[in-house]
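Here it is, the structure, as structure tokens.
We show some of the complex, not the whole, and keep each chain where it was.
Chain naming follows the written order as A and B, and within any one chain the residues start at number 1.
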Amino acid sequence: MTTVLPPASQPVTTDHPVTTDQPVDPAALVARRRPGYALEGPFYTSREFFDLDIDAIFAKHWIFVATEPEIPEPGDFITVELGRYSVILIRDDDGGVQALHNVCRHRGSRVLLDAKGSVGNLVCSYHQWTYAADGRLLHAGDQPPTFDKGCFGLKKVAARTLGGLIFICLSPAPPPDFDDVAERVAPYLAPHRLAETKVAAQVDLVEEGNWKLVMENNRECYHCEAGHPELTCTFFPTYGYALEEIPPRLMPAHARYLAAEAHLERACTERGMPFAPIEELQGRSTAFRVQREALDGAGESYTRDGRAASRKLLADFDTPRLGRLSLHFQPNSWFHFLADHVVTFTALPLAPDRTLVRTTWHVHRDAVEGVDYDPDILTDVWRMTNEQDGAFVGRTQAGVSSPAFEPGPYSTNEYQVDALVSWYIERLEEHLAP
Amino acid sequence: MTTVLPPASQPVTTDHPVTTDQPVDPAALVARRRPGYALEGPFYTSREFFDLDIDAIFAKHWIFVATEPEIPEPGDFITVELGRYSVILIRDDDGGVQALHNVCRHRGSRVLLDAKGSVGNLVCSYHQWTYAADGRLLHAGDQPPTFDKGCFGLKKVAARTLGGLIFICLSPAPPPDFDDVAERVAPYLAPHRLAETKVAAQVDLVEEGNWKLVMENNRECYHCEAGHPELTCTFFPTYGYALEEIPPRLMPAHARYLAAEAHLERACTERGMPFAPIEELQGRSTAFRVQREALDGAGESYTRDGRAASRKLLADFDTPRLGRLSLHFQPNSWFHFLADHVVTFTALPLAPDRTLVRTTWHVHRDAVEGVDYDPDILTDVWRMTNEQDGAFVGRTQAGVSSPAFEPGPYSTNEYQVDALVSWYIERLEEHLAP
């Protein structure tokens, strides 16, 4: 047979449309959502839902976008793209974190062009309008005497920090329940002192699927056993299973899990570290889950053997064997705080069928690359896992775009997916209410 | 003159939009179609007509998508993309052809990822839901006792074979007139025994034009004389001309045609092979045309000299000089059955302005590449011809996207184009009827 045949391991064509341009009625689709089942295709494939998700979800809620160690010094900044918004996060002279719309108040040019850097003032490259780090307009050339600089500062975005994590809210009326969440979560994060770490690595992965598919994939481990060989070296594949539903083949893993949990609880209790789960995944704006859990293998970190990836432990930990403090927020972020490093994840929508997943690894500020840690080993498990998840997400985006797709039932293991989707539907109902 | 000038042989820019986003009223455009004239621009350039074409044409009619030799053994499969649908064609254990929607019944992932291959069961890579070749769900992990596997088989697509050709229909109510067509066409195809061939080559060509422009181009030879030097070595350029309209310069070719036709009729009659045309191109759902016709040159096959491209003749033919059994179906397929090989064509819409043309060459199952046939020679004429046609289609897509385009009249030679367009308009009228 001649070589003009397409290779057997390749899909026929990447031209298959995975979004739809057909008109969609979001309110009707929201109203007929069937609990316990996946969402219908247009939630993932239509421009209407993409725009609605930006307006009702990403522009109205607290969104994790970066960590304090990403902008350690005054003048350090990053720019974050969220839908059609561009936001500057900059450390001001008082050590505070400012969030500003990255849009010049003159004719709208982007003010800062780079993804990250360090500046004195913020000078728009177009006509040199010059702003302070808190957004105040300091200088604009060739203006009439009536021009009031006080009216043309960069617009502010609400920003909050929590244990070194930076959240922003694009709405002028951010959800007030963040205070309550911060108070309850902070004790879990505090021992790791994230603000005293440094960024060791950051990877941006563009997954070929809707942001909800990215997050749904993140909220269950029903696919872990077969799909994530590196992760399940240390992440117990029984995650999410009710005891009576653990398949027999996973009972040995479950036995190790019970032993590791007992050890972890002792270690936490001795050190006064909270570990019990708090799970408020729906029914509130700032929904979250936090828990300290054991790891398999050596039980220290996310590596193939479970040993710490950085010899310089965080804060003043006296042992690496403290499991994983796992935290996640609706709609788009999740976190693992280990004894030796912290890894953060945020999923930012780019298009109905494309999502940026940014993963950032933090180690002790004094850890030395090549001496205390090897970035390849540090990032190995989650780089592999993210890429595997990206493939799952792309296949699901392709599948749900078929008019023949009919949402199927979640397994019991997928209860957190159902919670995420239920939270999302609650938010849309609230947004769409007359 | 300096080199910054764009090269003279290149269009200024490929940025010219060849689709429109302006709102289009399909029903009004269908209603005012002028018979004997080309369609108006939005039929080819708008998203509205693209979606309508998928719904009213491709999802409602019998569509040729593959041949039986593409999936010879049990477990062999191909996946076919049709608009936003993905369909699995798989040979089952009983030797039958099954067509299934390639969408997992759990959360919608694609089940089979490759364009072709061979499997035992169909296992979704995401959560290992496992299906039989007939679509039955065999296994789904971690389900509650109420879960009924019988409700979650892969959805079936109607499939029919005709002389080794595989047709599918995405509608739950396929046009019933396929039976009638099959009965009348089968005797023409039977002598070639396509099911006993093997695929020698397959080429996917993405043409930069609407699927209707691809098919309209296929349904006339008004452009052949100037446009297809390789094809007209053996394809008489008088195809489609009424006797009184054959230009004088083509009369020598016409004389050769008459002699070749007489020879062909004798050969067919002696062997009991039907050859007379049946032409039912409109007024019915499954519209078609079939005829055995003579070839120019040696008269044996589509090669530059007209000699057979495979020394191992199909079936038990005793002579290569049996002309071409030409068959085509509305809306999107055409076929040439020769004594030495069979070549099939299907045009699958990808976007308003992009169409996949898949061409597949089949030779006797026992023909040996390099001994009995040379794939380059076998595929030469139609590879060249398809590429030439692709250029015509691209230029026409660009042209009809101009708001200045006004449909012109078909020449008498283009009566089959008019028939195709008339069939298409009939189908849309039926679909749009209240």
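One rule holds for everything that comes next: a residue touches a chain if its C-beta (ideal position, glycine included) is under 8 Å from a C-beta of that chain, and two chains touch if they have at least 3 such contacts.
None of the values given here were measured: they were computed from a predicted structure.
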{"item": "Where 2 copies are displayed, count of copies in the complete assembly", "value": "3"}
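Keep this in mind: only the chains that are shown with their structure count from here on.
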{"item": "Residues of chain B defined as touching chain A within the complex", "value": "47, 51, 59, 79-81, 83-86, 101-111, 113-117, 125-128, 140-144, 147, 152, 155, 170, 198-204, 206, 350-351, 354, 356, 369, 375-376, 379"}
{"item": "Residues of chain A defined as touching chain B within the complex", "value": "1-2, 4-6, 8-13, 15-18, 20-22, 38, 41, 216, 222-223, 226-227, 241, 245, 247, 392, 395-396, 398-413"}
